[in-house]
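Here's the structure we're looking at; comments come further down.
Just one protein chain is left out here, and the rest sit where they should.
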Amino acid sequence: MEYAPYGWRAKIGLIYIASAYAMEVEFNQMAPEGVTTHTSRVALCERPEQFTISDLSTLQEDVLEATKLLAQAPLNTIAFGCTSGSFVNGVKYDKEFINQMETIANMPCTTTANSVVEALKSLNIKKVAIATPYEKDVNDLAYQYFTDCDLQITNMTGLGIMNDYEISNLDIHSIYQMAIDVNTDDAEAVFISCTGLSAANLIKVLEEDLQKPVITSNQATFWHTLRLSNVKANLKNFGQLFDR
Amino acid sequence: MEYAPYGWRAKIGLIYIASAYAMEVEFNQMAPEGVTTHTSRVALCERPEQFTISDLSTLQEDVLEATKLLAQAPLNTIAFGCTSGSFVNGVKYDKEFINQMETIANMPCTTTANSVVEALKSLNIKKVAIATPYEKDVNDLAYQYFTDCDLQITNMTGLGIMNDYEISNLDIHSIYQMAIDVNTDDAEAVFISCTGLSAANLIKVLEEDLQKPVITSNQATFWHTLRLSNVKANLKNFGQLFDR
Amino acid sequence: MEYAPYGWRAKIGLIYIASAYAMEVEFNQMAPEGVTTHTSRVALCERPEQFTISDLSTLQEDVLEATKLLAQAPLNTIAFGCTSGSFVNGVKYDKEFINQMETIANMPCTTTANSVVEALKSLNIKKVAIATPYEKDVNDLAYQYFTDCDLQITNMTGLGIMNDYEISNLDIHSIYQMAIDVNTDDAEAVFISCTGLSAANLIKVLEEDLQKPVITSNQATFWHTLRLSNVKANLKNFGQLFDR
Amino acid sequence: MEYAPYGWRAKIGLIYIASAYAMEVEFNQMAPEGVTTHTSRVALCERPEQFTISDLSTLQEDVLEATKLLAQAPLNTIAFGCTSGSFVNGVKYDKEFINQMETIANMPCTTTANSVVEALKSLNIKKVAIATPYEKDVNDLAYQYFTDCDLQITNMTGLGIMNDYEISNLDIHSIYQMAIDVNTDDAEAVFISCTGLSAANLIKVLEEDLQKPVITSNQATFWHTLRLSNVKANLKNFGQLFDR
Amino acid sequence: MEYAPYGWRAKIGLIYIASAYAMEVEFNQMAPEGVTTHTSRVALCERPEQFTISDLSTLQEDVLEATKLLAQAPLNTIAFGCTSGSFVNGVKYDKEFINQMETIANMPCTTTANSVVEALKSLNIKKVAIATPYEKDVNDLAYQYFTDCDLQITNMTGLGIMNDYEISNLDIHSIYQMAIDVNTDDAEAVFISCTGLSAANLIKVLEEDLQKPVITSNQATFWHTLRLSNVKANLKNFGQLFDR
Amino acid sequence: MEYAPYGWRAKIGLIYIASAYAMEVEFNQMAPEGVTTHTSRVALCERPEQFTISDLSTLQEDVLEATKLLAQAPLNTIAFGCTSGSFVNGVKYDKEFINQMETIANMPCTTTANSVVEALKSLNIKKVAIATPYEKDVNDLAYQYFTDCDLQITNMTGLGIMNDYEISNLDIHSIYQMAIDVNTDDAEAVFISCTGLSAANLIKVLEEDLQKPVITSNQATFWHTLRLSNVKANLKNFGQLFDR
Amino acid sequence: MEYAPYGWRAKIGLIYIASAYAMEVEFNQMAPEGVTTHTSRVALCERPEQFTISDLSTLQEDVLEATKLLAQAPLNTIAFGCTSGSFVNGVKYDKEFINQMETIANMPCTTTANSVVEALKSLNIKKVAIATPYEKDVNDLAYQYFTDCDLQITNMTGLGIMNDYEISNLDIHSIYQMAIDVNTDDAEAVFISCTGLSAANLIKVLEEDLQKPVITSNQATFWHTLRLSNVKANLKNFGQLFDR
Partner (left out) sequence: MEYAPYGWRAKIGLIYIASAYAMEVEFNQMAPEGVTTHTSRVALCERPEQFTISDLSTLQEDVLEATKLLAQAPLNTIAFGCTSGSFVNGVKYDKEFINQMETIANMPCTTTANSVVEALKSLNIKKVAIATPYEKDVNDLAYQYFTDCDLQITNMTGLGIMNDYEISNLDIHSIYQMAIDVNTDDAEAVFISCTGLSAANLIKVLEEDLQKPVITSNQATFWHTLRLSNVKANLKNFGQLFDR
């Protein structure tokens, strides 16, 4: 039984895509003692069965409104959880957007793409192989985002899916295989993109089989919110990143 | 490690008050295997330090919008989690409101007050003692709500708090004591009201010391969403209600 | 560490379809202490992506050869694991076929369809709802098989899949849903057909949510081989059947 | 309960001797998470009570047929599990035979003798003591096989058993003793030969008492299939080999 | 880790003999969740190596002073832990003394002898066998105390020890034997007297071997303070008394 | 079940403030096997709701009387647990007072402030940040005490509370936050002062988040009594101090 | 760690055959808390590879000497562990012999055959099936012994072994099979004879598969010594006998 005040060490705010469901589940699975997650949602588009780059690039207004809503709770940090949503508007836009969130919330904020770059930096990674569920147009923008952050991409694959439900449905076998397949010998890490994927529980096995760090969108975002909240917990089951 | 599809048995949608944080934490603590919770938020008012009956009675529009948002995810049931929000508009209004939510979401929906009444009925309770953190005006409306549902209230106490943060901060000792104090010999159950209270983990001990069923807002709401999702899981640590 | 002679209580022989893989995994998961499983395979057809009723009805010769092979090991019982393989040739043929296997193996033998009927009888079930992954033609033959065994079918559904790999790939969420959906109030039990399905671990949850016995092809076959081997183990996690 | 897709990390195919039963049991005991084993069988001879070198040297045709059968399942690697079956035809024949298997199966394949040599190499062993249950003629061929692989044999003992059932029946005390007895100070490792022996669970204790790596046929074969499937799992209870 | 407010369910006050040490250790061992013990001390006499009936009968003034001290803490109940201290002044005096404590402390109070009588009554015991470490004079007064409470004593033994350190030193074997030896067929319960004895952990085994309830001074006192604090916890390891 | 003689390794005596309750609870939580704690009390003042520096500076006579009382039990070490009680009379007085206790008790004695300084020394700490619940006047005397012990204080904060009950009521979230807030980069350790605080269970998490040793009054006092009793137990969950 | 006085509840003396080793191992495995076993030995004959009925019938003098030796330790009960040793001299002799042991040891004594009869009586068994490792001559005397005790033998089998080492070597599979094979429908219990057999760990599984009480020589002897020592422990893993 848990009798301590909930979130006594840190309370994390999460703004997530309405049609998806993996991210808050994984935040709860990864939570160290004394840390809780609190979620609000924004709609990616009218028909999540077929989202577009345009949908991804126009989420910001709703996210800022959600930031204001979440900031009513006594939180430590707020994250916007949508990897491709950051890719499509580029690094510079993303940094400014985080500033806007912080102004509204009066606490540290981050986005998933920003968290991933911070994660790779903290591990001193220069070369990374990237697997995504997206189609090529989104991957090209992801490529640009990482390149602008001085990262070298040794390989990049996409499953060509632009249906948010289908992404959520990808099973553990498919995600495992997509990470094994994208890996190259010269990659210093593998990054599995998309906050809709149920990939966090695979990290430990993938790091054993690939013998290098594995980063996922949800893991990196959660790690970044913890560190922004001054929580240094070293989680055992979710990859080398939490040693940092 | 969890490799099953998240929420393979049921995914529960929760609409919660922006400034509060206990309810989604307790939904996660109570979750049986294969059940996950997915949250979006509405603002109770501008200044949660001092909310009013008027704030409680005008949440509906925002809740229906949040219902539409949440219904984009492949959920089984959606609940609106705010006990006093139902009390202030009365039983009849509450039933109609649930209908509106169901029309929008195209799945079963419920409110906390409605869940509490269903919980008491399923346990064949006629006489109940009620402890709340609220001030007298809200308690009077709660009294009316339960009386209209043919329940007899043997005793009712309130802490007189109308600051949402203060309610969230009530510690385990104070909540335990408020439940012990409100109890009367003729009460067949004790109900601890408010989705902002961290009371779920106290239920087992309270049922041992009071020797009767104990209902809390979050427990009853979660129980109702499970049963509306056809999940009959008999949780061991959260009171006799889950035998039903 | 396991230092006892392997299979000291019973060694079960299993003849399974070459392209499938769930059954021997589930036999191992269900095994009580001292019981082991030993497998050999037969090909369902040349292209498992598209099998036919004709493929199902002509497996017998290969199965008898496999029976001879397996019988070289010091086993207690041999089962042929292919539910629809029994359906297509009917009850009478199935009984005679079991006799042929027993003549060759000089020990008790069974088939999956035969095991399922024995399981339902041991639970005193008269009315059963049946969910299968098959197309209608196979379901019609299954209907005949059970009717000939004096069982009443309250409902029967099929997913229309005749690709063996696709059947193996069905995830826990889809199988759970297919069992919930086929259930009718008057059914005394639900049977989930097909040895290719990964359904054994769902039984406990399904029995909780359906509040009636749930039978799967692999569970019933394993149960029958145990009982034919005089092992009365009462497994805790695989359904009420093992109380029998 | 296991809700992940069976064998999501790797599915191992095993071709085993019909009259024996230890190998698939030990593959299952050693399996890391996400790895499953799938078996088919070939007959060593008509009367396993008395097999001959001639029986051992003529298994290949049946094995290739079993390879074709097993390859229908979506496996990662296939192994032929019969140590002496490789010894009798020599190293060169064994390598060619593996090639034939791989051509049929279109995936990596191996034999037990080949796996043992790979295991010893990965541990940088040059000098090995070898204990077998066989009679001298088979041991002589084993000696030749290892010598041809540039290994030096410091000691070799055999129990003189050519009855497959008797080999399967050897108890833990006898196998422990045979490993202790064959050891020499200058041996860098001890190898216990025969896929019919129940020796895997002894490895940890033997490595403690001998203070050097211990290799068994079933352990080495399973290790090799894992590594050929790109699974780098470091099993804790089955010897130093799995550090490699 | 324990993050709940200490003693959130109940805080028990204990007044104990300065030279002894078993009672607070056993109170802590028996504590259900949320219950803590808080101790202050009184001197039995100048030289605990040889205490007298006179020492036992003149503790009251110090105890009342200790009651006042302890009552400064936010406790639920206070107990004076010295069995023979109650015996020597008789039942009537003991009741009045408890009243005095309650007047000072403004909460329920009890003594060990009073708790033991309450314990026996709650178990509907009429006939009890009593083992003590004391000499005959003290036993005679104990006999009178129980007889005055309408209890029938089937047998009574004493070890003749009036050295407080020696009593504390009695080992588990000696106490077990003294309980086995005092038992008579017609006794409905066995009572082991003295708060200095380390007897609480023996209760479960003694109840198994004697097949009747076993009461010890420390167990009965702790049980009584729990019940006076409205804690109904049913401890599993300390005898049938806690079913009451 | 615990059948060993209680406190066979060491019995610790504790003199504690009557109105407080955290210290003996934490001594019991931290206890390594074979170590027990035995408590007596002194009154801080008549009205613990408002204690003064004068109250703190006049406890000594009562403490010496309590020392005499406790010394009747066969203890190894006695501690007086009241941090500010030492601060107000200064280092020199504190040392002399310990001598007086030792003369009476004929065994090693200590005070909390003395234990804290010993703890910091054993960790080779020169610069420490200090958080207290007290008001400024008490903090100033604490500052003097540590400075006189050659420690440099990098930061010092106080909550301004002089109500003993309020100090006892401080929850885990407030204490965590007060330790995080007082920390400075140049501090080599953080000290959380006051034996009334429930801080021991926070040490492990705080050391993880602050990445430096954390000392609390109760932890340091218990550590010092263990070491004075020649118990070198290395507790795992209560901070780096126990490595010393 | 075990810090209680060894055998504080009871110390059992065992006189065992020098060439055998199973009985003291099983006494230790079955021991409830607080019970220990202490062994001395007698030689069955010069060459245990081939013992005779004459050897069995002339052990008594050595046993009485061993009784005297063992009785020097502070034991509660002494047993002579050799089932056939009692059979060969008959019931009357056995009873007298027990009397002689008790006269020497001044405590309760028993033999294995006597214990088995007491065990069957306590379970109200009239008809029993008996499996032994012995040859027919010994079985005939066993038959007589049980018949003289008013027990009806529904079936009796023997393995014909008169080599004490071979009996000790019988593995779990052989003993399981011999118990399954001897069982008859009308037997109310199965008795597996011989203190040299390693059968105690099989009892639970055998009772599950046979659905009736199973008695072994070592289990019955240990049960009898416990009951003679007034230990009523209800062991969970060694058969229904311990409910008595």
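The letters A, B, C, D, E, F and G name the chains in turn, as written, and every chain counts its residues from 1.
What we mean here is this: a contact is a pair of C-beta atoms (placed from the backbone, for glycine too) under 8 Å apart; a residue touches a chain by one contact, two chains touch by 3 or more.
Remember, it's a predicted structure, so these values are computed and weren't measured experimentally.
Asker: In the whole complex, not just what's shown, which of G:60, G:144, G:169 or G:240 touches the removed chain?
Answerer: The missing chain is touched by G:169.
Asker: Check the options E:65, E:102, E:135 or E:171 and report the residue that touches the missing chain.
Answerer: E:171
Asker: For chain F, which residues touch the unseen chain?
Answerer: Answer for chain F: residues 4-5, 8-9, 33-34, 230-234 touch the chain left out.
Asker: On chain G, what residues meet the omitted chain?
Answerer: Residues 1-3, 5-7, 11, 18-22, 24-25, 28-29, 36-43, 48, 66, 69-70, 72-74, 165, 168-169, 171-172, 198, 201-202, 204-205, 237 of chain G touch the chain absent from view.
Asker: State which residues belonging to chain C touch the missing partner chain.
Answerer: Output for chain C: 1, 3-5, 8, 33-34.
Rule of thumb we're sticking to: only the chains that are shown with their structure count from here on.
Asker: Quick one: chain C and chain F, Cα centre-to-centre, how many Å?
Answerer: So the centroids are 67 Å from each other.
Asker: Report the inter-centroid distance (CA atoms only) between chain C and chain E in whole Å.
Answerer: Once rounded, the distance between the two centres reads 63 Å.
Asker: Pull out every residue in chain C that's touching 2 or more other chains.
Answerer: Within chain C, the residues that touch at least two other chains are 5, 171-172, 205.
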